[in-house]
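Of the protein chains in this complex, one is absent; all others appear in place.
Just so it is clear, A, B and C label the chains in written order, and each chain counts residues from 1 on its own.
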Amino acid sequence: MRGVIIHGAKDLRIEEVTPRQLGPRDVRVRIEAGGICGSDLHYYHHGGFGTVRLKQPMALGHEIAGTVEAVGSDVAQVSRGMRVAVNPSQPCQACRYCRAGQHHQCLDMRFMGSAMRYPHVQGGFRETVEIDEAQAVPIAPTMSMAEAAMGEPLAVCLHAARQAGSLLGARVLVTGCGPIGALAVVVARLGGAVEIAATDISDYPLSLAARLGASRTINIAEDPQGLEPYAHDKGTFDVLFEASGNEAALRGALEVLRPGGIVVQLGLGRDMSLPINMIVAKELQIRGTFRFDEEFRLAVELMGKGLVDVKPLLTETVPFERATEAFELASDRGRAIKVQLAF
Amino acid sequence: MRGVIIHGAKDLRIEEVTPRQLGPRDVRVRIEAGGICGSDLHYYHHGGFGTVRLKQPMALGHEIAGTVEAVGSDVAQVSRGMRVAVNPSQPCQACRYCRAGQHHQCLDMRFMGSAMRYPHVQGGFRETVEIDEAQAVPIAPTMSMAEAAMGEPLAVCLHAARQAGSLLGARVLVTGCGPIGALAVVVARLGGAVEIAATDISDYPLSLAARLGASRTINIAEDPQGLEPYAHDKGTFDVLFEASGNEAALRGALEVLRPGGIVVQLGLGRDMSLPINMIVAKELQIRGTFRFDEEFRLAVELMGKGLVDVKPLLTETVPFERATEAFELASDRGRAIKVQLAF
Amino acid sequence: MRGVIIHGAKDLRIEEVTPRQLGPRDVRVRIEAGGICGSDLHYYHHGGFGTVRLKQPMALGHEIAGTVEAVGSDVAQVSRGMRVAVNPSQPCQACRYCRAGQHHQCLDMRFMGSAMRYPHVQGGFRETVEIDEAQAVPIAPTMSMAEAAMGEPLAVCLHAARQAGSLLGARVLVTGCGPIGALAVVVARLGGAVEIAATDISDYPLSLAARLGASRTINIAEDPQGLEPYAHDKGTFDVLFEASGNEAALRGALEVLRPGGIVVQLGLGRDMSLPINMIVAKELQIRGTFRFDEEFRLAVELMGKGLVDVKPLLTETVPFERATEAFELASDRGRAIKVQLAF
Partner (left out) sequence: MRGVIIHGAKDLRIEEVTPRQLGPRDVRVRIEAGGICGSDLHYYHHGGFGTVRLKQPMALGHEIAGTVEAVGSDVAQVSRGMRVAVNPSQPCQACRYCRAGQHHQCLDMRFMGSAMRYPHVQGGFRETVEIDEAQAVPIAPTMSMAEAAMGEPLAVCLHAARQAGSLLGARVLVTGCGPIGALAVVVARLGGAVEIAATDISDYPLSLAARLGASRTINIAEDPQGLEPYAHDKGTFDVLFEASGNEAALRGALEVLRPGGIVVQLGLGRDMSLPINMIVAKELQIRGTFRFDEEFRLAVELMGKGLVDVKPLLTETVPFERATEAFELASDRGRAIKVQLAF
C-alpha cells in the first residue's frame, strides 16, 4: 500500500506503507479522494509552521473519503462497502474538554497528518487507512467521493460560522478567497446573509466567490480603496470571516466593521499588529475558530441533502502518484482553489 | 377615496373615507395590494380578540404596498412615483423602549388597523393612505406590489427567527402552516436549517409548506402519531415555530423537542395548559415573539435581492370591492393561504 | 448499617441495610449530614410524583456529606479521612448528552434516591454509602458537614441562574421562598442583582429571604396587590425565579416582568394554564432548569471560600432515627425551611 510521505520541505515521496493491524473497533477505508489543505502546503513548503515542525517522515492529508474495505469485530454502525467521509479527529474522550463536550480542544487529540504530537499522527493520503469506527461518516448515494472529501473544510467553516452567532440578514465580509474563504462565502449564503462582500489579491478566486454567492467581489491589490463604500457610519459589516491570515487584510476590514461587529479569525500566520484603540472604541470582537467538532457530520448531511453545493470548488484532480505536481498547483492561487488527489 | 371598514363582527363595508391632510413629514401612498392577516380575520369574525374590541368603525389592513402620490414639504428620502412597501408601525420614539431600541414594545405604538388604542388607528385597506416618511420603504423594480405587501408578515417571521438564535444546521419543526407558519418554513430554509418538518390539520397548506422547503410534512389530524420518529433520545428538534395557537399542537411538539430546545411562540389564542414538569426536566424554553422592528426593511431587501421568494404564497387576489368574499376565502385554510386585496 | 427507607406514602422506616461491596473506583463515605428535599417529601407524602412512583423500598436522600472511610484500589484523587460533599449524580458518560457535555440530561442517569429507574437508585440517608470517586468532592476545613450537604440545592440554583444569563444589575423576582427559593435569593445576590423582591404565602420563609438579601418581601396571601408597584411600563423585573410550582404565582409574576423578561422555572407541580397572548405580546421567555452539572463543584468551592453563606438556612437538625418527625417538620413551611438529618 502506498502513501504520500513528506520527509522535509519540498521533499514529498510516494512510498510503500505498512497498514496498521485492524483493532476490534477499527475500520479500514480504501481512500479515493484527498484534498490538499493549507496546512499540508505549510509542511510541503516549510517543513511545518510556528513551533510545529516535522521530526520524522509523515503521510500528509486529512480531507479524505473512500469505501470501507474491512471492519473490526466490535464495529456496529459501519459495514464493508459503505462509502464514507473520514473525520480526521480522534479526541481522547477523557480529558476535561472532551468531558465538557469541547472535543476539538482535547488535551490529547490525535489529528491525521499533524506533527503536533510525536510520534506524528500519520495522515490520510494513503491507498488505505485504518480509523476508529466513529471517524467513518456514511455519505449519501448522490455524493461523489470528491464532495465527501470536502466535508472537513466545510466543517471548519460551519464551526467558524457558529462563532459569529446568527447570520440571518447579516452583512458579511470575507477576506481571502482560498478554499476556506470560498467555503465561508458558501456558509454565509447558507446562513441567510443579506450581503456578502469578498476580497482577495487575485481575480481567479474572486470569480469563484462570485459563483458561490458573493454579492460583491473586490481585488484589493488592484483597488485598495474598494471597501470605502462600506466605511460610512463607522462601518457597516456585521461579521468578518478573516481567511487570509494577512495583517493588512484584517486591519483594512476592521475599518468597515460596524460598532460591535465580529471578526471570526480563520487565517493563520505570523503575529499581527492590531489597532487596539479602534477595537476598544468600536467595541469590535475578534474571535478565534479552530477546526470543528460535530460540524463534520453536519457538513456531510448538508451536502447529502443538496443544501450545500461545493462542486464549483472542485476544479483540479491529480493522481496521487503526481503529488508534488499537485502541491505546486495548489500553491498557485491564480490557477487553482482546491486541488484533490485521486487514489 | 374608498376603504374597507369594519363596523362589527361580520359587518365589513366599502365606504367613502376622507383623506387626512398631509403634514410636512407625511407621504401619501396610492395602495395597490393589501394582504389579509389573521388579526383582520379576528375583527371580521369576532369583532376583536382578547381584551381588544372594536369600539368604532375602523379601516382594516396592515400588509400594504403602493405608489407614492404626494409628499410633505420636509420629506427628504421619498419622492413622488416611488413604489413602496408600507411599514404599519409608528412607534413614539420617546418612551423607554423606543430609547432602548425596542420600538416594537413602544408604550405608545400606533399600529395600522389596530383597535388597541382608542380612537383606533385606521388601517391600510384604503385607496390612499397617509403615513410618516419613515414608514415608506422603497422596493426593488423587480418586485411586484403583491410581494411588497408580504413585507409585513415576512418581517414577523424574521423577528421570530431572531428569538431562536442561529438556525444554521438546526432541526426545525413548524406547527400550523397558515401564512405565518408557511413563512416560518421560508425563514428556516433561509437561515440554513438542515431539516424542517411541518404539521397542520389540512393538506392544502402542507403541500405549500413542502413547496417552500419543508423536508417533511405531517397531517397531524390524519396521522396523530406522525411526530413519533422524532421522539427518540427525549426528542430531536432544536427549534419549534409554533404558529397554530393550538394547545394540542404545542403539547405534542414539546414531546419531540430535544433537551434545551426552543419554542418560538407566534400563534395567539386562548390560555394554554402546559406540562411544567416536562418543561423543567427537559429545560425547554418558550419564547414569545411579537411583530418586528427593523426586520421590515430587511424583509423588503431580502425579497428585492431574490434571496427570499414569497410568490408561492400569493395564490388569491380579490378586488377590494369584494372584501367580504375575500375575507371568507381567507378564513378557509383548505382553500387559501394568503389572500390579498387589489386596489 | 442503617438507613432511612421509604416503603410507601407515610411509611418511613429505619432499617438495616447491607453495604455494597467496594469496587476499584468506589469510595465509602460515612454520612454525617443529610438535607430533606422537596422530592423526598413527595415520596413521603404521595409515594412519588407525576409518573414516577415507588415500586420497591428505597433509601431516600441526595443532599449528603460525610467522611471517607474506605477507598477502592484504583481511587486516585480521594483518600481515607477526607471530608466530602457527595454529588448524587452518576451520569453514564457514553450517551449523546454526556458526550456533548450535558451530563444532567444523561439518557441513563443514576441519581441517588430516585425512583425514575427500576430497580430504584438507593439514596444517601444511610450511615454509609458507596459512590464513584468522581462523586466525592472534598470540602474546605472551614466548612461544616451541614453546609456541605447544602452543596446539592445550591448547585441547583447556580444552574438555574445560568439559564437566566448575567444577573449583574438585574431586577429579580423570586416566587416561593422554600429552600430553593431562598437559595435563589442567595444566588441572585451573589450574581450582582440590584433589586431582589421575594414573595411567599407565609411570613417565616419571607423573613429568611430578607436575611439572605431580598430587598423587598411580600406575603402575597395577605397582600394580593403587593406586586402592583412593579407593573408600570408593562412590568419592570428582568428575571423571575419561579420556585413555588404554583400557577397563580407564575401568572401574577408574568404581569410584572418587563418585555423580554426571563422566567427560570424551578418549581414542579401540576400542568399550568398560561396566558399565551401575554407571553407573545411581551416576548417573555419561560426557561426550564433541571438539576445541575459541574455547578456542584462550584457550589462547594463558593461555600469553602466564604463567597456564599448558607448557614442562615440551617435552622433544624434532627437525628436520623427520628426521620418521620423530621419529614413532618420539613413539610411545615411556617416552621422550617431546610431540615437536615444528623447521622
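Basically, a contact is a pair of C-beta atoms (placed from the backbone, for glycine too) under 8 Å apart; a residue touches a chain by one contact, two chains touch by 3 or more.
Quick caveat: nothing in here was measured; it's all calculated off a predicted structure.
In the complete complex, the hidden chain is touched by one of C:Leu190, C:Leu206 or C:Val264, namely C:Leu190. Looking at A:Gln90, A:Gln135, A:Gln163 or A:Gln340, the residue that reaches the missing chain in the full complex is A:Gln163.
Where subunit A meets the missing chain, the touching residues are 49-50, 95-97, 102, 105, 107, 163, 233-234, 245, 259-260, 265-290. Taking the whole complex into account, subunit C touches the unshown chain at residues 158, 161-162, 165-169, 187, 190-192, 194, 215, 295, 298, 301-302, 305, 307. Although one chain is not drawn, its touching partners on subunit B can still be listed: residues 93, 99-102, 294.
As a working rule, only the chains that are shown with their structure count from here on.
Separating the CA-averaged centres of subunit A and subunit C is a span of 45 Å.
With centres taken as mean Cα positions, subunit B sits 40 Å from subunit A.
Counting partner chains per residue, subunit B shows two or more touched chains at no residue at all.
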